[in-house]
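Remarks on the structure that follows.
Every protein chain of the complex appears in place save one, which is left out.
We just call them A and B in the order they show up, numbering each chain from 1.
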Amino acid sequence: MINVTIDGIKTSVHRDTSVLDAAKQCDITIPTLCHHPKLTPYGGCRLCIVEIKGINRPVTACTTPVSEGMEVTTSSPVLEKLRRTTLELILSDHPNDCMVCEKAGDCTLQELAYFYGIKENRFAGERRVYEKRDGNPLIERDMEKCILCNKCVRVCDEVQGVSAIDIAYRGFRSKVCPPYERDLDCEFCGQCIRVCPTGALTGRMWSLKGRQKDIREVDTICPYCGCGCNITLDIRKNEIVRVTSKEDTINEGWLCSKGTFGYKFLNDPARLTKPLIKYKGKFRESTWEEALGLVAKKLLKTKEKHGPDSIAGLASARCTSEENYLFQKFMRAVIKTNNVDHCARL
Amino acid sequence: MKTNKLEIMVCMGTGGIAAGGTEVLSAFESAIKKLKIPAKLKKGCSVHKVGCRGLCARDVLVDIIIKEKKSTYQYIKPDMVQRIVDEHIVGNQPVADWLATEDYHNFHEKQVKVVLSDCGNINPESIDAYFAVNGYEAAKKVLTLMSRQDVIEEIKRSGLRGRGGAGFPTGVKWEICGGVKNAQKYIICNADEGDPGAFMDRAIIEGNPHSVIEGMIIGAYAIGAGKGYVYIRAEYPLAVERLRKALEDAGKKNLLGKKILKTGFSFDIKVKLGAGAFVCGEETALIVSIEGQRGMPRAKPPFPVHSGLWGKPTVINNVETLANIPHIIRKGPDWFASFGTEKSRGTKVFALTGKVKNTGLIEVPMGISLKEIIYDIGGGMDKGRDFKAVQTGGPSGGCITADLLDINVDYESLAKVGSIVGSGGMVVLDDTDCMVSIARFFLEFTQVESCGKCVPCRIGTKRLLEILDRITAGKGKEGDIELLEELGKDIKASSLCGLGQTAPNPVLSTIKYFRPEYEAHIRDMKCPAAVCKELIEFTILEELCKGCGACVRACPANAIKGEKKKPHTLSSELCVKCGSCFDVCKFGAVKKE
Partner (left out) sequence: MEITSNVEKTLNRILKDFSAEEGNIISLLQLIQDEFGYIPESTVGWFSGRLDIPESRFYGIATFYARFYQKERGKNIITACCGTACHVKGADRVINAARIELGLAEGENTTDDMDFTLEQVACVGACSIAPVVIINKKVYGRQTSGRLTREIKALKK
């Protein structure tokens, strides 16, 4: 363990902890735009600068590992002034159209601008102008709002292993884009949307569906596969607006494209909400009691007439492990057959 | 070593070749071949190329040594060769008209050549020539007689500091890296000399590549590295070619590779070509570039000595630093420390350019005064103009004004006046140079070269440049100077790497010393040096114009009209303010204000 003092608070943390994490453990928040706890530290936004005794210039808390006896100051007039200038610079190259921005109310940049009270900008100048494009129905890229924090690039590479995008060009012309600035063509997992601190990357499916303040969160499990990712449904007026996931879950807040974008069926008018029984070639609506009763009756009858091995069970990958466990238990203990399999094996 | 009775040395650095060195060399070769002298005597003749000897402005420079008497010719063209051979070599009567003049010798007099001692004297493409000047003796001594700690101690005692800009003590760097336990370590030679206005690293590699290789071998031994890299700019094709040849020759002589000189030490060097990014001169960016990525710096700590190339302990030294090493080992740390000042030991190579008479590469002891450099070595101001300032340290440096000319040139003194030694660029400016425009020039450079990773540098330098743009265009506002100062200071404090941390220096230092010039641009909409296009006007003075028509031919915009032998007129609407007319007019009839 390493002993450090942060803003006068003495604490001891594990080796290799960053100053940023050590501060977090002391319940001290340092502003940052480019840091994500699950991604390689970047040190690009320069907001998490801190003063460390013995080092003659501010260093970024996200990239600096703690060392024994380190004394850190996370806020001072000098640091706050530098942070203000940095934010002002970011905002000088930003559309600042929060009133119509999808991300408003849930935007780290907006929050910081509010916190630092940046109304006027001393540095107004050229802004990058990019045409919006991409034909896909899922990910909206508004690169004028991009602050080049590199989180999307890192998540695509380090977590998703796809590397569909990277930063191209350099300096003021830097730009996150797919190779040769083609249209986005990737797995559409939406991880990049999840980590974007501004409105540069948003989901097309939830455009204009509601602000964060109108949203009710319901934690549940993703219905798509046996992984059982924890998801949070963002609900407004009893309709799912979007699907997110929290970082402290077994899937660490990451989701695939099905978990992120595959929720449309829930509110689809064609979705079955009651069991149907086919009678004389036609489906009719029924109740669960009747339908399950019918299944039980038919299974018993088949078993009596042809023996248990005349029945086979095929479970679904969309069920949870527990459900699949119960299903094979049911086949083996109740039906008494080993004829049980799973669609994921097919 | 001079066993040759006759030695002809033709300067063939980049400057020499540009002036026709290749042709001059072959002219000498064929002229000597045709000479009717006994074959035995011919054997004693040596005609060869040498690297840069500093005063490239006088190229092609040719040294002729007959019986140890050396004569230097300047501005030699191929068609002049035959006469030199006839009169000087055959007739033993030097061609007085073409001999280098007194100021050529003055240029060299105050210099102390350590790193450049053999540049310009030996054939850079011959390892035997390097052996002949005790080349690789230091490496031999180190590998066979000295312990790693001994080497580090010697370098520490010499007081050598990094010549790439920051001036970190080399011995200390080696000691830290040497102390890190890791089976795999690297030594990198930083030859990504990107500062506009600095070319000593190019000249050293072109003139004496083996000295750098020898320095690397010694450094590798001291820190325990088995592999080295030279990261060199692709913009230096000749340096790359000579370096590759030198590495190959050194390998053949078992000075590189496995079990060097039959000792237990193995070490090899690879060349990595840069691909055109100034920021890759920054050590962490250089490392990721060698790894094959976008050259974006990463935060320090951890420092490369602990975690560098591929996460292994790595020492990065600049070309000039490494070229000093063999000399220190050979002649001892005390000898080296006898040059320079207490904190800045040894000599430093500077690229003296701009508006002085003698532009070129110079090596001087640290602590020499700026005045001596400019007036004694540089020969004073060109065209008799007034000295205005000297810009040192390139885009990371600052300006020094006339009243500070007496200061000593060393790390501390220059830092005190807001400039830096940096990589050693020294551009002399006269009263026709606009300081706002100079600051703008450097900012434009750093802004284009910013990697874009961190906000202050990516957007901050862009904003600085925009403000300077409007000032030089006569659209500056009250408060712009203060805004430049404030933003500049914040960029310096919060940028990720050295590029951003120093990028505002040219602006801050010109404001510090030339504030009235900024104010004149903003308040009076005037450019006192008559440089900023938008603020100047060209007119033809009727009384002085002879109607020669030179300006009419020079004007790219057809803005000048007039009959022959009658005063011409210039249309201000068509004028693109390129200044061509001003340059060509022999009668001073074009007025610029």
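By definition in this document, contacts are C-beta pairs under 8 Å (C-beta built on N, C-alpha and C of every residue); 3 or more make two chains touch, one makes a residue touch a chain.
Keep in mind that this is a model prediction, so the values were computed, not measured.
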| item | value |
| --- | --- |
| Listed residues A:His35, A:Lys103, A:Lys151 or A:Arg170, member touching the removed chain | A:Arg170 |
| Absent-chain contact - pick from B:Ile152, B:Leu429 or B:Cys497 | B:Leu429 |
| Option touching the unshown chain, where B:Asp63, B:Asp118, B:Glu175 or B:Asp195 are the choices | B:Asp195 |
| Residue of B:Gly295, B:Gly367, B:Gly476 or B:Pro528 in touch with the missing chain, whole complex considered | B:Gly295 |
| In chain A, positions touching the absent partner | 162-170, 177-180 |
| Missing-chain contacts mapped onto chain B | 14-15, 17-19, 55-57, 59, 193-199, 201-203, 234-237, 272-278, 289, 291-295, 351-355, 359-361, 391, 394, 425, 427, 429, 433, 438, 441-442, 445, 449, 451, 554, 556, 576, 578-580, 583 |
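The rule we apply is simple: only the chains that are shown with their structure count from here on.
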| item | value |
| --- | --- |
| Chain A-chain B separation of Cα centroids, rounded to whole Å | 51 |
| Chain B - residues contacting chain A, complex | 277, 294, 298-299, 301-302, 447-456, 458-463, 466, 483, 486-487, 490, 493-496, 501 |
| For the chain A and chain B complex, residues of the former touching the latter | 41-46, 49, 57-60, 63-65, 78, 81-82, 85-86, 89-90, 92-93, 122-123, 125-126, 147-148, 150, 166-167, 169-174 |
